[in-house]
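With one protein chain withheld, the remaining protein chains of the complex are depicted in position.
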Amino acid sequence: MSQNKISISEIKSHNQSDDCWIVVDGQVWDITSFAPEHPGGPGIIYKYAGRDATAAYNEIHAPSIIKNGLSASANKGVVDQSTVTKEWSEPLPDETPKAAPKPSSEKPPLDSIINAHDFEIQARNTSTAKTWAFYSSASNDLVTRDLNASLYSRILFRPRTMRRVATIDTRTTLLAMARLIHPDGELAIARACKTRKIIQSISNNASYSAADIVSQPEVSDHPFIFQLYVDKRKEKTNALLAKIKSHKNVSAVMVTVDAAAPGKREADERVKADESIENPMQKNKPKNDKKGGGYGRLMAGFIDPDLNWDYISWLRSEIGYDMPMLTKGVMSADDVKMALDIGLDGCVLSNHGGRNLDTSPPAILVLLEIHARFPEIIRDHHPNSASVKAGLTRPFSILVDGGVRRGTDVLKCVCLGAVSVGLGRPVLFATGYGQEGVEHLIDIIRDEFEVAMRNCGLTRIEDCGPEYVNSGDIDHLVSKSRGHPYAVGWKAQMALQSKL
Amino acid sequence: MSQNKISISEIKSHNQSDDCWIVVDGQVWDITSFAPEHPGGPGIIYKYAGRDATAAYNEIHAPSIIKNGLSASANKGVVDQSTVTKEWSEPLPDETPKAAPKPSSEKPPLDSIINAHDFEIQARNTSTAKTWAFYSSASNDLVTRDLNASLYSRILFRPRTMRRVATIDTRTTLLAMARLIHPDGELAIARACKTRKIIQSISNNASYSAADIVSQPEVSDHPFIFQLYVDKRKEKTNALLAKIKSHKNVSAVMVTVDAAAPGKREADERVKADESIENPMQKNKPKNDKKGGGYGRLMAGFIDPDLNWDYISWLRSEIGYDMPMLTKGVMSADDVKMALDIGLDGCVLSNHGGRNLDTSPPAILVLLEIHARFPEIIRDHHPNSASVKAGLTRPFSILVDGGVRRGTDVLKCVCLGAVSVGLGRPVLFATGYGQEGVEHLIDIIRDEFEVAMRNCGLTRIEDCGPEYVNSGDIDHLVSKSRGHPYAVGWKAQMALQSKL
Amino acid sequence: MSQNKISISEIKSHNQSDDCWIVVDGQVWDITSFAPEHPGGPGIIYKYAGRDATAAYNEIHAPSIIKNGLSASANKGVVDQSTVTKEWSEPLPDETPKAAPKPSSEKPPLDSIINAHDFEIQARNTSTAKTWAFYSSASNDLVTRDLNASLYSRILFRPRTMRRVATIDTRTTLLAMARLIHPDGELAIARACKTRKIIQSISNNASYSAADIVSQPEVSDHPFIFQLYVDKRKEKTNALLAKIKSHKNVSAVMVTVDAAAPGKREADERVKADESIENPMQKNKPKNDKKGGGYGRLMAGFIDPDLNWDYISWLRSEIGYDMPMLTKGVMSADDVKMALDIGLDGCVLSNHGGRNLDTSPPAILVLLEIHARFPEIIRDHHPNSASVKAGLTRPFSILVDGGVRRGTDVLKCVCLGAVSVGLGRPVLFATGYGQEGVEHLIDIIRDEFEVAMRNCGLTRIEDCGPEYVNSGDIDHLVSKSRGHPYAVGWKAQMALQSKL
Partner (left out) sequence: MSQNKISISEIKSHNQSDDCWIVVDGQVWDITSFAPEHPGGPGIIYKYAGRDATAAYNEIHAPSIIKNGLSASANKGVVDQSTVTKEWSEPLPDETPKAAPKPSSEKPPLDSIINAHDFEIQARNTSTAKTWAFYSSASNDLVTRDLNASLYSRILFRPRTMRRVATIDTRTTLLAMARLIHPDGELAIARACKTRKIIQSISNNASYSAADIVSQPEVSDHPFIFQLYVDKRKEKTNALLAKIKSHKNVSAVMVTVDAAAPGKREADERVKADESIENPMQKNKPKNDKKGGGYGRLMAGFIDPDLNWDYISWLRSEIGYDMPMLTKGVMSADDVKMALDIGLDGCVLSNHGGRNLDTSPPAILVLLEIHARFPEIIRDHHPNSASVKAGLTRPFSILVDGGVRRGTDVLKCVCLGAVSVGLGRPVLFATGYGQEGVEHLIDIIRDEFEVAMRNCGLTRIEDCGPEYVNSGDIDHLVSKSRGHPYAVGWKAQMALQSKL
């Protein structure tokens, strides 16, 4: 079907919040009714009202999203290229990157990058301000984001020497999840994970659809984990799961449980807010926008805030017991216990990189909380435990993410009972170098991990245990009882009294 | 009655400490006998001896204060406008603001302000040095002021996931108290509190009189708390209370108990001290002024340092048992216990924003001290407790203020048993944008609060409990016994021996 | 007796280390044999070989020292003023002060100084580099010097409210000790202490001799404490004590016990070291000077390193039991106990301002150690204790110094059982303003102290007790047992075994 050609002057006339067209990849879209529901807030869309939004769109979204997300009637046609003017083609002033991104050939060579911090520095230097704000931002005052990383430095090793460590056997799993800094995005990550035997998790929030990623020929025989954000329209989730299950290389489902309310990521909000200052469209913005307190709140529009254990139970049987199922975003030992009791196969201790709730606990603290409160979870259900190996108990896998930047961080988690450790932002930053960058990052972390194992006197993952770490500097941060130590009994008392 | 017209040259001749006239809003006042008792010290008044003090006066005081505060005979007449010269009209050099305050239209738009810190930055950038010093200063080395805020960042949440949090019900109360950054001052705050259903407390130290504020038509049906500074002339206090009780929307009385001696707010004192350097009047200042150690000491001249529990008991019955009465400025669990035992309805844990006694404990520590030492106060007397609900015990409300800047801070207090949380400086700073600014601030805090509740798995205030917070990082700062742990028995021993 | 006149050219010819003359106040001294024993090291003297050292001398020493210290034969005569040249009169380049010291009239007015920190800033800005290095320096890495001050900020108050605090009664004692920043030095301090009813302690290391100070007419009826540095030539000490006892206003003797070896005050040493670089005299300096490790080691040449309890006992009876005697420089609870048991009247917990042994404990920690290990010392021997008042036990006074900069610091010490608190450096810095400066400092500290008492709900010194402070943040720093907690028994075991 040939598409309607639309002139630039026509497009430019639809530049109001109540009549808003934008152009993406030459396609003209009427975005008027969608804009208020845009996960990234309407402000950024209104900025491109009557304009070409291709560059901004591609920085965040995969090509298929807009087509799948909007109704067919929203597509007005294609740009009449004969009407394009020089002024039309020029970028808006604030699209200028913070520092002009160097062409890949001018970047420092990958060889000169020797740790995860280098990737971050490189990404900061070459991203646009907007992209950097999005990836680096976290909730409120960044307390949790910073704790995530700093707590690892406060855990010491207890190395043993004089053990034969010439050959070591590491079979740990690094999880990766990424959006776009490099045009290849998750596709490149997937290929890198394949060559490095790392499992990637892909969410339905990814830049590319999970289907696009897992069906790449190069990775068709490599396992993936599908990370599910449950839609408040349950039928959408069900359809998605059915589609995903059709891909044989999806080997587990991980349900995101920590996104009940989107966090306030202020660096990210601030870039938007700054834009709004210079944006002429803001003048006819409805006044109660401001009172709403920032656009970021709209971001998780489709995610179900009423997610609950009943639904998880239902989902558990719906997905089928042959497909491992985990929860991701667990921040308390109680919820780990709950996941075990309800029949799940594991959970990911995570605070979403500190992006949702500031002063929420780092995963490593929750891992220590499990040891303090429910030691049996690790003792009897760790896949390497004697109990599981003897077939007496079923395995339950605890994964950890947030703040991991070094192989030593990974080893500390493994010693404390994590079966796997996830890397988020570092992988994103490495994506700037494409597949090769991600591979280099994984090689770095793995090398650091192996050096640390050897220098601790360890040669096998199953030998790693808590006796190799000393968390004395952070033990006072671990919740050791169900209630607050100085508030024993208030609620308990109430419960008791109400039973009398 | 037509007023006497006084020429500028006449006014200018009364420029000595023993013959001191000033002009405010065109009125000429003989301030000679009042100056030494000026709460802000005589120095600032002497600076304007024989001059027009209108601008300086209005920055701090409401119009009615001078009229009500001085005797009629102090009024000498009005300025003879025909004698005004150009030199007379020019401001003194040090009235120049730190940075020239931008007209409201040039300020960054309210939209670009996304948290309480932003309001503070904005206020610092646009206030005069004197105003900023007054509002931001605190006692001595600012240890308590800074602890007030930093301790909140050291309390972690213990979030629970997978709970239905689509709809939440928050009925918490933010208290606000303000003086002037914006000409509308407390009037604007009152109106904003009304639209946001927040209770404002007004003190008899406010820029506008409490009567002015509560009798605004827009807020006539909105409740207020009256914060009382007890005058050493008890009859003044009694008269004030009688007047206040006549306003039906004054719903509680809060007696300030932490102002026994005014603190040494050095940033504030320093501005005055600097002024004194350039002030020619200082030459005939009595020498023992210096030995007095700064003007600030005179500031609380009218406040009764002999306030005591007997008076509180008497006041309790005088005010009447139908009017809730609280103490404000409590810094020890013992004084909370005392307030409960003596029959009050609650108290406000507060160190006056760190303005009175440096290294006094932040309210959150006192709240934890209550849990550690008198858990029954919260367990059995919290308005939401089973015991109160069953009518077995009477309710006692604990409020908290100092250092609260985030909705997460509020939630931590509520989880630990506070029924309400007060905001001081942030509200003042928001007042720079008038009523709309205060509303925006309240919206920001409330949004942050609700996001935090959801992400902790909470939907109702009464579900908030200590099991949702982890104060492990600050528990060592909590006083856990009556005596000092390393000094058991010294005084006790003395008491014991003296009984033998 | 008329003195020999000596020409400038003659003086200048004695400019070698083995033939070294200097001029002080017009007097010509042959200092060849004294120089190697100079407490400040020979380097500084050699720098002035054949020159006028008056300015440098007066910066450190009182006029009488050189006359009393050198033999009569060392005096060669007076400068023949007719031979003085312009070149002779010019100062050496490195005598230039860091910032040219402003004449007193240009200094900021005393009014603008509102706390002890201000005095320090003022002193730093106006002292020569050499003087500042001498006063501000402390041992090695300054750990103890900085801890001395910072620990106070980590102790919180536990204030009580609603107590009648209109009138308060403070009879605490501030000790002061000073050398020279102002020409009047200790003389000014003595007069200020008199007007403020503060006891001054004077050492035999002071710039002016103790006799000069206590015999000033203005202070003849004001009590002093004599601080004794015991000379290794015991007869010198005995003579000194006899002389001191003849002054009726010397009311106590305080024996310095923490100067067994002079500390390495590097800022101080560095200034000297730098001088040596440019000093031509250094060329013929014996090479093993360098190996000696710095001149500072020579500084305490006359102090007896073999001071011991036997001598203290002997001194106790020698001085007489009617003269109170204390030790100063005690850094362990054990030595406090020893002082009590041996019959002394008290001791001063002090680490010499951190000048002798880096990482030695701040006095406040030793005070807490007493509570932890020998609570009876304070409980039963504090002059205000019930036991002493009843005549059952003898009084033993614990004094504290080091790092005290605020009235709140003083109150914390008093609450923990100190009967008095000493101020060192702040008094020195205040001396830059002469007597009036010291009075101003005392007034500031006293005002801060009284405000703190009132705001804690305290009105009498004897009501101050440990229940008013919360040292939770530093309790882990307190030594709680005789041995190291992780090393129980090694030495004990040795002792035990050796008895078997």
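So that you can tell them apart, the chains are marked A, B and C in the order they are listed, and the count of residues begins at 1 in each.
Here is the rule we go by: a residue touches a chain if its C-beta (ideal position, glycine included) is under 8 Å from a C-beta of that chain, and two chains touch if they have at least 3 such contacts.
Since the structure is predicted, the reported quantities are computational estimates derived from the model, not experimental observations.
Student: For the chain that is not shown, enumerate the shown chains it touches in the whole assembly.
Tutor: A, C
Student: May I ask which residue of C:Pro361, C:Gly402 or C:Gly417 touches the chain that does not appear here?
Tutor: Considering all chains, including the one not shown, the answer is C:Pro361.
Student: Identify the residue among C:Asp118, C:Glu186 or C:Glu266 that touches the chain left out of the display.
Tutor: Considering the complete complex, C:Glu266 is the one touching the chain left out.
Student: Using the definition of touch stated at the top, determine which of A:Gln27, A:Ser139, A:Ser397 or A:Ser471 touches the missing chain.
Tutor: Checking the options A:Gln27, A:Ser139, A:Ser397 or A:Ser471, the one contacting the hidden chain is A:Ser471.
Student: Going by the contact rule already stated, which one of A:Thr83, A:Asn308 or A:Asn455 would touch the omitted chain in the full complex?
Tutor: The missing chain is touched by A:Asn455.
Student: Since one chain isn't shown, list which residues of chain A touch it in the complete complex.
Tutor: Missing-chain contacts on chain A: residues 108-112, 114-115, 152-153, 155-166, 368, 371-372, 375, 378-379, 382, 385-387, 390, 406, 408, 416-417, 439-440, 443-444, 447-448, 450-452, 454-457, 465-467, 469-473, 475-476, 478.
Student: Name, in rising order, the residues on chain C that touch the hidden chain in the full complex.
Tutor: Spelled out for chain C, the touching residues are 140-141, 143, 257-258, 260-264, 266, 269-270, 273-274, 276-277, 282, 289-294, 297, 304-309, 312, 327, 329-332, 334-335, 338, 356-361, 365, 476-479, 482-491, 493-494, 497-498.
Quick note on the criterion: only the chains that are shown with their structure count from here on.
Student: Treat touching chains as neighbours and tell me the shortest step distance from chain B to chain C.
Tutor: Contact-graph shortest path, chain B to chain C, evaluates to 1.
Student: Go ahead and align chain A to its copy chain B using Cα positions, then give the rotation in degrees, nearest 5.
Tutor: Answer in degrees: 90, to the nearest 5.
Student: Hey, how far is the Cα centre of chain A from the one of chain B, in Å?
Tutor: 43
Student: Two or more other chains in contact with one residue: find those residues in chain C.
Tutor: Residues of chain C touching two or more partner chains: there are none.
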